[in-house]
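Every protein chain but one is kept in place in this view of the complex.
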Amino acid sequence: MTIQSSSYPDTRRRRITEVLFRFATMVALVLVLAPALWLILGVIFRAVPHWKWSVITTPTQGTSGGLENAILGTLLLMAGVLIIAGSAGVLAGIHLAELARPRRSGKSSGSFLRTASEVLSGFPSIVLGYVGYVALVVGLHWGFSLLPALLILSMMVIPYIAKSTESALRQVPTNYREGAEALGMSTGYALRKVMLKSALPGIVTGLLLALAIAGGETAPLLYTAGWTNNLPSASLVHHPVAYLTYPVWTFYNQPSSEAHYLSYDAALLLMVLVLVLLVASRIIVARTQRHSEGRRG
Amino acid sequence: MAIVAGSTGLPASPPASGVHPIRRSSLAWRIGGAIRANEEQAWRWSARVASLIPLGALAFVLTVLAVKAWPAIKVNGVGFLTSSSWKPGNTYGATVHTDGVAHPLGASYGAWPMIAGTLQTSAIAVALAVPISIGAAFALTERLPRWLSQPLGFAIEVLAGIPSVIIGLWGVLTLGPFLSKHVYPIVADQMPDVPVLRYFRNPTGHGEGLLTSGIVLALMIVPIIASTTRDLFLQVPPLPKEGAEALGMTDAEVARRVTVPWVRAGIIGATVLGLGRALGETIAVAMISGSILGSVAPNIYGTMTTIAATIVTQLDSAATDGTGFATATLAEAGLLLAVISVVVNLIARGIVVRTSRLGAPVGRA
Partner (left out) sequence: MTRTFRAKIAMPAVMLAMVTILAACSSSAVPSTTSTASNATTSGIETPPKVSLSETGSTLLYPLWNIWAPAYNQTYPQVSITTAGTGSGTGISDASNGTVDIGSSDAYLSSSQVQAHPTLLNIPLAISVQVIAYNVPGVTAHLKLSGSLLSSIYQGKVTEWNDPAIAALNPGTTLPSIPIVTLHRSDGSGDTFIFSQYLSKADPSGWGTKVSFGTTVPWPAAPGALGENGNGGMVSGCKATVGCIAYVGISFLSQLLGDGLTYGQLQNGQGNYELPTSTAVAAEAAYFAPKTPANGTISMIYGPVAGGYPIINYEYAIVDSTQQSSPTAKAIRSLLEWSVDPNKGNSAQYLSQVSFQPLPATVVAQSSKQIAKIQ
């Protein structure tokens, strides 16, 4: 200690506080990681002993069979969300970052749109599912099918993609922008060749996070996609789609143990899917950062 | 200049002798210019439309909700927010009309237990999650070596992606029974019979209830707050922290007086993100809350329900009320939840903007 402490007990109190603080932070870290580890191990230990590879190749029949329909359905939903929400979200992010720059004098239209986007991202998913059911499934007579599910899921994840695109674009150094303008590049060209390339890690992270969110949703899909034993077809309406979260939600308290195993298997598959998406985003970020300047190491 | 010309597809014909390269084909130049201008317009226009999608979606959702809920709003009135009954009425009996709205005889809905349940579980979740997340973020950024904190940080981000239905499943099968057998009885037996702590006394139930739901929700929002806070802490410039250390402050004091105030806006933003998730969380709470409509939990272990969980368990069967009144009431509950979520979000943005020197949330929040 370089300062002259005013009183002896004060220093001791500060030391005790310091020790408690260090201890408390480690305890907090353990409290964050331990239940999660318990959860993951719990799912693995319930699913792995009864795992059969036929689960991936057999569709569900009642409360037994396999999960092929659910796996393909989840992948199809993710692909659809990537296309719809990905394009809309990236474009929205581009608008907020580049094309509607906040003026120094006060708020721009951008902040209003940003607020709306953040409010939508915090919206309860069951309410969105209900609106999808009332307006699209029943109202427009689409029935439980792919299109209402994709529209509602996209609504949920567009704010995340827009936000990550915007923040990724904002982190591109201004020199790049100015250089592009100095060279006379059109906005579109500059965006494609310069800005988006540098912002790609952030954008891809946002996209993959959005896919993980979409794949893990249950409530909105219950009321838009329905459920079916059949494998997904190409039709957008009138044919329900299966998805992995359904067996987890409904099969765990069915009486048959086969149903329980399917429930745990679906949970395991979901966790693997989320892990793959997040690891992929990390790899992409690391690989692209190797070529860019200003690595965070 | 030649680069620009090539990018818009001008013909690469050799220059005519004596003519300036740019003016070699004024038609091609005009076409190129038109393409460039249109491309610019196309980008601007499509980006603007895309940025309006969240606003349009929000307006659409609120409109549909309001339209569907209107009959119920008329009949239920303000009492919806304060009354505690959830009576669908005699759906197999006569239909009566109030204010021009048809509903079964004896139908009377009050959402107070749901509102209380929503606020209580979210409050517990935030109260547990925020200190733990901040502490964990400190541990990650200050205490641990880089080779350990990076993978652990990544692990926390993976946790944020675990679907809520899996967390709910684990809560029902593992955590709830564990807590009710090993933790709650010990806590409940030690509690004296004084006003606030009375809430923690027996009966401890069977694992499904308010406290378990709050704990499960906390587990869900901790990764969001913790990873955002960790990113924020990494962005705090080292100079103020080193200066504080040079003045002789302990790590705890540096944390309290320098680091946290620097990123307070971001932490609040992340907390609100977590709060928003907790308010709207449906599936996990539906599995672990005990699903009791019509009464507030008598003590902290008691069974209850939240607005979101009620909607998901009652929606399918609400349509059996042939008058449509039950569905309209659930729409009203959904509208209420939407309004609560919007208000919370706006308040938080207001706090963030007001307390932040930089004018915008820092970090990934």
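We just call them A and B in the order they show up, numbering each chain from 1.
One rule holds for everything that comes next: a residue touches a chain if its C-beta (ideal position, glycine included) is under 8 Å from a C-beta of that chain, and two chains touch if they have at least 3 such contacts.
Please read these numbers as outputs of a predicted model, since none were measured by experiment.
Novice: Just to verify: which one of A:Phe21, A:Phe144 or A:Tyr243 makes contact with the chain not shown?
Specialist: Final answer for the missing-chain contact: A:Phe144.
Novice: Check the options B:Met249, B:Ala318 or B:Ala333 and report the residue that touches the missing chain.
Specialist: The missing chain is touched by B:Ala318.
Novice: Determine which one of B:Pro88, B:Gly171 or B:Gly334 touches the chain that has been left out.
Specialist: From the options B:Pro88, B:Gly171 or B:Gly334, the contact with the absent chain belongs to B:Pro88.
Novice: Per the definition of touch given earlier, which of B:Asn76, B:Ser133 or B:Thr303 contacts the omitted chain?
Specialist: B:Thr303
Novice: If you put the missing chain back, which residues of subunit B would it touch?
Specialist: 85-88, 90-93, 95, 104, 106, 177, 203, 205-206, 208, 286, 290-295, 303, 305, 313-314, 316-324, 326
Novice: If the hidden chain were put back, which residues of subunit A would touch it?
Specialist: Here the touching residues of subunit A are 61-64, 68, 72, 75-76, 78-80, 82-83, 86-87, 90, 137-138, 141, 143-144, 192, 196-197, 200, 204, 226-234, 239-240, 250, 253-255, 284, 288.
The rule we apply is simple: only the chains that are shown with their structure count from here on.
Novice: Any idea which subunit A residues touch subunit B in the complex?
Specialist: 1-3, 14-15, 17-18, 20-22, 24-29, 31-33, 35-36, 38-39, 42-43, 46, 87-92, 94-96, 98-100, 110, 112-113, 115-128, 130-131, 133-135, 155, 158-159, 162, 167, 183-189, 191, 209, 212-213, 215-219, 222-223, 245, 248-249, 252, 263, 267, 270-271, 274-275, 277-278, 282
Novice: Flag every residue of subunit B that touches subunit A in the complex, lowest number first.
Specialist: 3-4, 7, 36-37, 39-40, 42-44, 46-55, 57-58, 60-61, 64-65, 68, 131-136, 138-140, 142-143, 152, 154-159, 161-167, 169-170, 172-175, 219, 222-223, 226, 246-248, 250-253, 255, 272-273, 276-277, 279-283, 287, 307-308, 311-312, 315, 330-331, 334, 337-338, 341-342, 344-346, 349, 364
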